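Before I ask anything, let me first share the structure, which is written out below as structure tokens.
Other chains of the complex are left out, but the ones given are in their true place.
Going by the order they are written in, the chains are A and B; count residues from 1 in each one.
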Amino acid sequence: MSMSTGEELHRFTTRLYPICRSITGNGLRQTLRLIGERLPLETHEVPSGTRVFDWEVPPEWNIEDACVIGPDGRRVVDFRDHNLHIVSYSEPVSASMPLAELLPRLHSLPEHPDWIPYRTSYYRRSWGFCLRQRDLERLPAGSYRVEIKSRLERGSLTYAEAVIPGRTREEVLLFAHVCHPSLANDNTSGIAIATALAQWVAAEPRRYTYRFVFAPGTIGSLCWLARNESRLKRVRHGMVLALLGDPGSLTYKMSRRESSEIDAVASYVLAAQDLRAQVIGFSPYGYDERQLCSPGFNLPVGRLTRSVNGGYPQYHSSGDDLSLIRPEFLAQSYEACQRIISILETDGHYVNLSPKGEPLLGKRGLYGSVGGRSPVEREHALLWVLNQSDGTRSLLDIARRSGIDFERIREAAGALQDVGLLEPQGSKRRPRIKGRGARRATTARSQRSKRGGR
Amino acid sequence: MSMSTGEELHRFTTRLYPICRSITGNGLRQTLRLIGERLPLETHEVPSGTRVFDWEVPPEWNIEDACVIGPDGRRVVDFRDHNLHIVSYSEPVSASMPLAELLPRLHSLPEHPDWIPYRTSYYRRSWGFCLRQRDLERLPAGSYRVEIKSRLERGSLTYAEAVIPGRTREEVLLFAHVCHPSLANDNTSGIAIATALAQWVAAEPRRYTYRFVFAPGTIGSLCWLARNESRLKRVRHGMVLALLGDPGSLTYKMSRRESSEIDAVASYVLAAQDLRAQVIGFSPYGYDERQLCSPGFNLPVGRLTRSVNGGYPQYHSSGDDLSLIRPEFLAQSYEACQRIISILETDGHYVNLSPKGEPLLGKRGLYGSVGGRSPVEREHALLWVLNQSDGTRSLLDIARRSGIDFERIREAAGALQDVGLLEPQGSKRRPRIKGRGARRATTARSQRSKRGGR
């Protein structure tokens, strides 16, 4: 992974960063348009008021301007300066009030006086402003004017999908939330990496169908789940992608099942790539894995981040800006995603077609024919694949058990397949159906004998 | 737990301590009467000679007086001074003999010269005395007179039960042995705590039926098992209570199954209550768990002690007196029992009734409606219960997996049940019977198709 990939990723986050996103509205649509410039993207609109499971799509929120004007007539809090100054989903207001009445509407971070916090009020009609603690402390007593030019109207929630068909209809689901305004790590990093990954996936034929979903957090994933419920059984693997540009080491959070193939693959890739990487158990908070892994769906979907949500000081504040995320971290995260996908694409269960004793590798050109030396890694990989391939162990299982890199194991499997010593387990399905027929016959016989025994 | 509870417990041990208990006889009956003053107790008499499995109830033993009179006519070993001076079940003797002949009948503890050992000879007719090593060493040569005024007669073995009915007939079995004379930790501490626990259990409605058994060790529990064999399947959980007042840290010994619910609950309570507490594997020696967990019964019964049997220097000697056991230790042991019972009472498997995505907690008043902050523990508890409640995991499982205290998890489950988001798994039985009917129909069909295939 060259720095240029990291720089390219960072450049896209820089374009996404200034947009005022929320869970609905034109900032969200503009974000999806920017992604759509790079990917064939299908955009969906879900009308306000639509029931989605226990929830309802809220009114569409758009904002034109918002400010607090001080006793001296200056804009002391100004939406034009920073998207985070307005509590997302603030209702329209035009009013005057003394400082004491205004104060409960003003949010700051006393422990980080230079950062503007990020606040939302999606499901309770309200309004408010966020500002730096040091600015809050300077507000003089007196009368303040509040102007919020927002609209909360029947409209729709927007999400988009890029679907890249593969040889099978079984799907890998990659999920990025697209609802955070002017927060760089959370979530322009995830959007940029998901977009680049979709481009890379589309560049060559794939085994799986890949579905990249760009949706607002929580309600967006619920909308997607509601509209795709009948197709969820196709989802074989998935990841939520977020917080992928900060200096923290990579963190994979397991799916609710904690034993999904994606859990094994991501754990393997992270351990091989970064000694400091960590794998954490499932928990029911975080990003859209909350919904995707709710007990009614329980999808095999994990989550890849660097720091975890809430796990770095700048989280959900203006400190999460473009200087926090760095090209080399974006590049490393991207590379981990690529490796995970590469293993998902090529892992599988194989069957040794010459299982009685070792086949003679020498006569097939696979093995040094002068004996007496320790076999080298390639030969070890061949022997491991042959010995373990009884259909019960995947190539990744073999890589983990042998300690040999997955790529070497996969190459060995390929070489063995080329000389007819190995075949994917699936190829044997037909003979097995015969076997099943035989068993049926047996059952029928035992049925008769039971009757005879009456 | 106030010190006053500990003092109350200690006061009862003080009343129990002076009684000369054995596995039969009037000391045992007197002990049960003292318990019966505090509890509705049903007393059972099992006649001498009754076969119980491989054993037989021995003759009843009662003792009036016993002494060894020295060459100078003084009582050098005197039962009136300490119950432990006589080997329990000593037969009546009135004889004179030289010291050399007497010595093999005298038991002492050379390594603890100030303590009188505790010895019994229930199943082999014999007699003997126990005395301090330093007193033994002072015995002059000469002729000694031995007087044991005991009776070994057809009579009966006595045990008693307090049964506290609950909403179900499923039982929690609490077992305390009542056969040790003038040993404070072993076993007045267990008797006092079992008695207080029964009073506490009876003070409010309970899910389980509680059965407190006060019986002599080994032969007493065998009698109880023999008389209750047909009801043992009702025993869902149980503990043997003993050695609960010494300064050692709490020790839970697992049931023979080592995977009973009581094993999980007791382990959880001990780990939460006392960092030094330990959980040890099952072993086939100790107290009545030997019988209750014999392979023919294999009851889900563990054992709670502080030090283990044989695990403190004063064990089975006069050093195990009222100064060894202290109110604060009795109180802590009692509190652990209460917590274990509280979890047994309230643990259960629940089903999330809104399992697709997270239900909207805000509209039900369960959740802060301003987003953007890290959810706090109560909210985490709600999310964990919702996410994990698919019927396969108990509240205790959820507490252990989440690291959130069981009580918080139970409260969250209660709150979710109140708003209709959760119900106990049992509530669904009726709809499931329909499901089973459907499956039956399918089976019938496949039955027909098999026949069609003839």
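By our rule, contacts are C-beta pairs under 8 Å (C-beta built on N, C-alpha and C of every residue); 3 or more make two chains touch, one makes a residue touch a chain.
Computed from a prediction, not measured in an experiment: that's the story for all the values here.
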{"item": "Overall copies of the shared sequence [whole complex; 2 in view]", "value": "3"}
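By our rule, only the chains that are shown with their structure count from here on.
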{"item": "Chain A and chain B, separation of their C-alpha mean positions in angstrom", "value": "52"}
{"item": "Interface residues, chain A side, partner chain B - complex", "value": "52-55, 117-124, 126, 218, 221-222, 225, 229, 256, 281, 283-285, 290-291, 293-298, 310, 316, 440, 443-444, 447-448"}
{"item": "Touching residues (chain side chain B, partner chain A) in the complex", "value": "352, 354-360, 362-363, 369-375, 380, 383-384, 386-390, 401-402, 450, 453-454"}
